[in-house]
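A single protein chain has been removed from this complex, and every other one stays in its place.
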Amino acid sequence: MIIGRVVSKVVSTRKNDALQGYKLLVVQPRYGESEDYFVAADHIGAGEGELVLVTTGDAAGHALTKKAPIDAVVVGIIDHEPEIKG
Amino acid sequence: MIIGRVVSKVVSTRKNDALQGYKLLVVQPRYGESEDYFVAADHIGAGEGELVLVTTGDAAGHALTKKAPIDAVVVGIIDHEPEIKG
Amino acid sequence: MIIGRVVSKVVSTRKNDALQGYKLLVVQPRYGESEDYFVAADHIGAGEGELVLVTTGDAAGHALTKKAPIDAVVVGIIDHEPEIKG
Amino acid sequence: MIIGRVVSKVVSTRKNDALQGYKLLVVQPRYGESEDYFVAADHIGAGEGELVLVTTGDAAGHALTKKAPIDAVVVGIIDHEPEIKG
Partner (left out) sequence: MIIGRVVSKVVSTRKNDALQGYKLLVVQPRYGESEDYFVAADHIGAGEGELVLVTTGDAAGHALTKKAPIDAVVVGIIDHEPEIKG
């Protein structure tokens, strides 16, 4: 899973029907290439500025109530930034 | 999902039968490595220059009406470029 | 599979129910881009500082007892750092 | 999907039985990291020097007649290099 920050949302009027009902959040990876913004579906109510845990790939489907062409889903809101020990 | 801009299309006379009926668009990622053009199948009518939302990997199959060797599909046309807050 | 070191853990109060019962570890890749921290679920008891073997993608699901939106799982604790011959 | 050029082929005497019958082509990505050569299975007869469309990941399996441990398949031969408009 990837840790990222919600930095925007996507507005799309013409879209696949199966995407209806999800917020489509633009997420900035917290680690690594910070400019590689991507889009994750959300149905747990993450807001802009929050740090979220995102599952990507086919495994994301297990967070959906029905099959949809969604390859990234917010699966958690992170309480506080992890303290890296190393 | 990835946000990208449609910059070209692919013409392929000899191709897998299951690709028939899809437009094969060349998409430029909007964020990150902007030279990493890739190809996404489209059946919602995205045109060159438009900003699109693309689902990749096995999850892309849920946007198809039958099984096909397609690993990237346009799932939405984006109304306007997201405003990044950060 | 990826070799990484456990450098932190994620605390998330609001999360997908299927993530309950797993420790969510922040893992630093041992090779390649060492700043690309990611999160892996663990149920074999890996601790901070340990070197672990992580399976990613849909294959990670085969280490879970039930379906969950988890795309990275600790599948082994590595006894000692591999000696690279080259 | 990825656009790439066929630059070599792989000869492997000891290999998984399910790979029998496929040509294993070395493909150079046309865009992005041009040194990241990878191997794609082919059964539509792509030749060295040709520009091909390759499907990767689990979706590649839909181009195969039976299940095989193949994660990249040539799904089309491209008529001419796409003209990028930007």
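Chains here go by letter, A, B, C and D, matching the order in which they are written, and residues are numbered from 1 within each.
We adopt the following convention: a residue touches a chain if its C-beta (ideal position, glycine included) is under 8 Å from a C-beta of that chain, and two chains touch if they have at least 3 such contacts.
Predicted, not measured: the structure shown is a model, and the values here were computed from it.
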Chains in view touching the one left out: C, D
Of A:42, A:58 or A:71, the residue in touch with the unshown chain: A:58
Interface residues of chain D (partner: the chain not displayed): 5, 7-16, 18-19, 24, 26, 28, 33, 35-41, 48-49, 57-58, 60-61, 67-72
Chain not shown, touching residues in chain C: 1-3, 30-33, 44-45, 53, 55-63, 73, 75-80, 82-86
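We adopt the following convention: only the chains that are shown with their structure count from here on.
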From chain B, the most remote chain by mean C-alpha position: C
Geometric centre distance via CA averages, chain D-chain A, whole Å: 31
Contacts with 2+ other chains: residues of chain D: 58
